[in-house]
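Below is a slice of the complex: some chains, not all, each in place.
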Amino acid sequence: MTGLPDVLREHNLTTEEYERIVERLGRPPNRVELGIFSAMWSEHCCYKSSKRYLSTLPTSGERVIQGQGENAGVIDLGDGIALVFKIESHNHPSFIEPFQGAATGVGGILRDIFTMGARPFAILDSLHFGNLDEPRTRYIMRGVVSGISFYGNCIGVPTVGGQTLFADCYSKIPLVNVMCAGIAGKDKIFLGKASGPGNVVIYAGSRTGRDGLHGATMASSAFDETSEERRPTVQVGDPFAEKLVMDSCLELMQRGLIEGIQDMGAAGLACSTSEMAARGGTGIRIDLSKVPRRAANLTPYEIMLSESQERMLLVVTPQHKEEVLDVFSKWGVKAVAIGIVTGDGTLVVDEGTKRVAEVPLALLIGQCPVYDRPTARPPSQARPGAVERVDISLKDAIEALVGSPNLCDKRWVFEQYDHLIGTNTVVGPGADAAVLRIKGTKKAVALCLDGNGAKAAIDPYWAAVSAVAESFLNVCCTGGKPLAITNCLNFGNPEQPSVMWQFAEATRGLKDACELLKLPVTGGNVSFYNETLGESIFPTPIVGMVGLLEDVRLVVRPGFKRAGDVVLLLGKTDPRLDGSELAGIVTGSRGKELPPVDLEAHKRLSQVLLKLGRDGLLQSAHDCSEGGIALALLKSCFVAGDGSWPGVTVSVPSDVDPVAWLFAESPSRVIVSVKQEDVRRIMRYLERQHLEHTVLGEIGGDAFRVKSGHSSLFSATVEHLWRIWASKLEELLAGESK
Amino acid sequence: MRRARVLVWLKKDVLDPQGRTITEALHGLGYDLVEDVRQGKVFDIKLDDGGVDDEALVAALSEMSRRLLSNPVIEDYSIELLE
Amino acid sequence: MSVRFGIVVFPGTNCDLDTKAALEASGVESHFVWHTATRLDGFECVILPGGFAHGDYLRTGAIAAFSPIIPALRRHIDAGGLVIGICNGFQVLLEMGVLPGAMMRNRSLRFICRFVHVLVEQADTPFTMNCTPGQVLRMPISHFEGNYYIDEAGLKSLIDNRQVVLRYCDAEGKCTPESNPNGAAFNIAGICNADRNVFGLMPHPERASDSLLGSVDGKLIFESIAESVSGRSIGQAG
């Protein structure tokens, strides 16, 4: 017999939390109940450390149909169309089993989207890995990418964008954040509510096994030597099953047969039943003996907490029950009635005639603990200071950055993703933001993911502001008007004051940036405890932005188009290398300060960019971010065509250090190319708008040339640089397969 | 020269969507006598053992199976020396 | 005569909606047929679209090749009706034995999604009659198993009977090893049967049927079929 302390440790509950349960319940919980509390009161499910910060984020806006609190956010795109979107992390499962962890991460976020009544139409992924010199990192990366590829490709949703970054701190725990967006009828949104006492509760999808027991609690504690043993049975993704579940659910919604619906994700049945009843202000009673099973001798505890994939919980009226079951059977999806909605505010779990759990929802959902954890600025961050001069030749700097893992071509990743299925992908991976048209309208949606942990490690506040600002600009570069964000906050152990300080700073940055740019935050996800053996990851806030193009024909792309076009830089360059990729690569340190973002100037730049795009004056637009002007120019050359590379000649102002000027990462800058004949008109407009701008040079030839006055500082064919850029990742990933 | 065979299977409690789908397909073809199918991987390995004894060979094969041929998190393996 | 296409949908098929949309853009009427149907009457052309029928479990196309619809498909073929299998549909036709050869994993052992060029080797099929021989088309591929295998005798007979319809090539139309994305024998991207009424190809013409998406070359294929059936020009190329 194990003692109470062991039981609590196993369930990741504190003594105070346990005492609260006993007191409010009026008796000690039985083991099934304890399991349910453990899952629902885990960090992963109840946001106990983050809630007070998340509640500060702006959530309203004229286009918001559904803000935080549901399975996904919903915004209005006009014409009766709504966009449903959300991001999820699957970091811990991807560490344990990269392929299945990432695959089931995709499966989970897809369910969050179609459960709202939307057909998923795009996936984006933000991936962070350790150093590719380590075999284990290569193994994890290969597994994660093929897992996402396997699931997304099979179910038939295009993966259209994302980011792939590397830093040593992610070698113990990779970050796998997946965002999904779907399209729904504005008045056909379904919610995760169990309404109407007397309604029937239906379980649909795969059978229940022992998969992922304790997944939610695992994602709510750090890894240590004993994690190996606490490892849950790994969940295996079955995208084929999910496609049938998705298609059948969408048909049921189309036919108006559903009252409420939610996927079974983290904490499975325990979470979906109690959350649905709590949102509906009702109660719920289920009978576990009706639950379809895959494994023999499952206990009630295991059935309630299993995280078997590809399962949904539905609430339907008794009149519709048979019709609903018929639709599932046509699609070959297992579905059974397992309970009813009650009016008594209680979650009741029976197994046949035996009662196995009975918990008031007001306690389980309404009174889960919320913490105001201590914060403390880490001493290393107390004294900011600028990066010293970076000593490197222009040629070495260019070649180093073009071939650096963070900046090189990510084709090795995204060519494994079907990014074209759906025949909506107007701009796919490799651009600032992906653009997908909405069939039957003139509109298109722009989507992107952004965030930089290495910068957040220097200053979480300004890194969060930058992530919002940069994704905002990415969307504007395509001609899209930014509408809203979702976000995924990946942090270390919140019980450490320094981590909590990072979290507080990052959310403050998100809040300030979103308020000023008038962006509602319609949802997101927090992933704490990204830590192994006491080593935390960089604080890594990731922003998922969605925007709208009213006329898809006016889409702007990042690639240079035509010899003779003039290249302009919009925005102001502060030639300091603080926080820059170049400083990181050359000196091993990005310094202790980030360039701040002037959000007012940022807004002005975005408005100018959108106006130029609407007037059809932009041949190309690409924002300046990691790698500064140099990399932005090169990427516009690299992605220009299919096997042909236009050159460009640029002039560096005579009064600056060329390396610092070309590689500084000051925010709020965009490189555009325009037709010769439009230059004067555009310049006049920019002057009227008081927007700082520089003529950089002209497209032509086949080389990337940098001049200062009449002297040439650098010249190489674009094709030569492209080869370094395009082959780097494949080279780094070569080697034994595990 | 020796030959060895390594079989790799999903662990018992891990979902095997392939096996399930194949079972259903066989039923669809009328093979009702089939109760269940599990699909695994098999590797036939030619070895130049340089005179090592069986025990050492199996040890090497176990190591390969653990490190490369199987994924110990979700799979089990078994080894057989063929000749 | 109005042309009607049937689009067969297996559980796991996922290019059915895209295919229908592309046909609509070419002015062709089409209807979905669920795999449990047993008749294909009234369709001049039957499309087996791309996707992952039955999850591609076991082997791509293997389980779909035993669907209830298959006998009707064979009757349609025997009666001279047209059939086009795109990507997964091509794999199903191979598993059915209607087209020779088999599909193996891509040489790189990775899934590949990208635009490629293919050379039209045969323009005298109902599927390519609007192309010119030697024309280079740009269309996307998106598959894990597109590495076409056939033994030497089989390949010789394919070539002798002019059944190799599309081959991977570079932008200039040269069929080089570098322009072969998946290791397919003889750079084969598409073949037809000896009677020339069944066509299988790995590239996705439905994804190259709108200039907004980067290519309209795929329309040539749908319009060829429609025209060869109806004997008149429909839709607008380009």
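For the reader, a short list of remarks on this structure follows.
Residue numbering begins at 1 within each chain, and the chains themselves are lettered A, B and C in the order written.
As a convention for this text, a contact is a pair of C-beta atoms (placed from the backbone, for glycine too) under 8 Å apart; a residue touches a chain by one contact, two chains touch by 3 or more.
Here the structure is a predicted model, which is why all the values come from computation and not from measurement.
Counted over the whole structure file, the protein chains come in the copy numbers A x1, B x2, C x1.
We take it that only the chains that are shown with their structure count from here on.
Taking each chain's centre as the mean of its C-alpha atoms, chain B lies 36 Å from chain C.
Residues of chain C in contact with two or more other chains: 54-55, 57.
Along chain A, residues 238, 240-241 each make contact with two or more other chains. Of all residues in chain B, those touching chain C in their complex are 17-18, 21-22, 25, 28-29, 39. Residues of chain C that touch chain A in their complex: 11-12, 14-15, 17-18, 21-22, 51-52, 54-57, 110-115, 138, 140, 142, 144, 170-171, 204, 206-207, 209-210, 212-213. By the touch rule above, chain C contacts chain B in their complex via residues 54-55, 57-58, 63, 66.
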